[in-house]
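Heads up, one of the protein chains got dropped from this complex, but the rest are sitting where they should.
And now, chain A:
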Amino acid sequence: MALYDSKHWLLSHIRNSFISSDDTGISEVVMGGENVLQTISTSKYDTYPGIEDNEEEEELAESLDIHTEFGVRRQRSHTAVQLERLQRNMMKSANVRHVKWEITPVSLTDEEKAELFPKKDISHQKKNYVSELSKLLKACPYLPINPFREYSKYDGNAQLGEATRKYSMFITMLNLERRNYPMQVSIIATAKVHDLIGLVCWKCTIEYPDCTLKDSVDCYALYIAEDDGEIDFDFPCLDSRETVAKFGFGFLAIVERDSKFAPSTSNHSPTSQEGNSVLSENVNTKAQQQLEGELNKLLAIEAPLYQLYHVNILNKVRAKIEIHLGISGQKIELDPVVKQRSSSTFPWTKQKPATYDMDCVVACDLTETKSNNRAVLRLVYDSTALSSSIGDSAPSQQGTAVWSNFKHHDFEAEQKVAEDIVQKINNILELRCSVRRQEYISLRERKSHRRRSFHLGPR
């Protein structure tokens, strides 16, 4: 029995804990050479098995109290593996009743034999040739042929004693609420990626009968996914000719091939304003529906990334000035486009460069959609908390938000771009959930309750 007041046990435990938990192996090198256990004097009452087995190298590193199940330190020997298998089989066979062949000690007399093995009279047998199977077959004479049936044989769950791989598979063909839950797929390790796709489709047809799939495995591809279902489009899809054992990813996503997953290409480059606004045209409508969820998620995640938009700012006299609107997770920058010849010499049309901290920004909405495919959006910010553009940062009066403190800018841009900007900013604001924004929203609500018909203040 191991007791904490036993020096030997403690020493051995600490020693082995170090050795078994140190992946670098240095602890083993340092401690392997000397055996402290031997140096400690032992009284005759101190019996601990660790001491006797010192001679053997194997025993040195093995504590009686640490059982490394999966060979943390070194590969288990072939014998150990075999022993474990034997033990497992023993456990299994413990539930099996074994009947050994034995001959009856006493031989049967002829009468006994005749009694035990009577011959049945079969001359007047009534027979019934009704088949339940035929009944069942007649009940569904035209069983639709499942194009993926041939892949069902790769199912790892149905195999015993074969090496298998387990994957959590996100199925992007399913509707939104079910798509986020991965399907557990087990496949024999020697199968190809192609077969894995087929198996997933086969399981889909069984588990989600309402999900319509294309008839061929070639219509689908597997991508690496995160555990939350986000698909990693940075990597190409898995080569369908490779064996599955080659890939060690636990989470995969099955994706219909022809959709090409446009967001992966269009959302990345921060300078492409036009391309960004539109999903590539090659996305067909069905795929677009399917991807909606993914897309929104992607946008939300990428929202804090810096992006530059080309827009016109509308000042008080509704004069347009071209500016660059730079949006990142931290701030919004307004930069007038510098032109060689200024289009206007009027001072009020000049736009100063400005930077708004994201904490000051409280809202961003589309206000107007024009017929010429352009839209106006309004950015509302808390002027009292402005830091960089005004210079002196007035201490924000927490809790006493005044309507007049909120100022706004109006921008005009192409409709798609405008929508993108609004979504991006709102995504960022949602992520940050600042106090000012909450104040603004509550203030706005109160205001709209008070004067339903008027909307004079910045909204």
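Convention: contacts are C-beta pairs under 8 Å (C-beta built on N, C-alpha and C of every residue); 3 or more make two chains touch, one makes a residue touch a chain; residues count from 1.
Quick note on the criterion: contacts and distances are computed from a predicted model.
Trainee: Which name from "Eukaryotic translation initiation factor 4E-binding protein 1", "E2 ubiquitin-protein ligase peroxin 4", "Myelin protein P0" or "Target of rapamycin complex subunit lst8" does UniProt give the chain that's left off?
Mentor: The chain we cannot see is recorded in UniProt as "Target of rapamycin complex subunit lst8".
Trainee: With respect to the chain omitted from the figure, which of A:Ile26, A:Leu137 or A:Val402 is a touching residue?
Mentor: Considering the complete complex, A:Leu137 is the one touching the chain left out.
Trainee: Among A:Lys113, A:Lys370 or A:Arg446, which one touches the chain that has been omitted from the display?
Mentor: A:Lys113
Trainee: For a quick check of understanding: of A:Asp155, A:Asp239 or A:Glu302, which residue touches the chain that isn't displayed?
Mentor: Once the missing chain is taken into account, the touching residue is A:Asp155.
Trainee: In the complete complex, which positions of chain A touch the hidden chain?
Mentor: So the residues of chain A touching the missing chain come out as 89, 92-93, 95-104, 108, 110, 112-114, 116-123, 125, 127-137, 139-140, 143, 149-150, 152-153, 155, 157-162, 188, 206.
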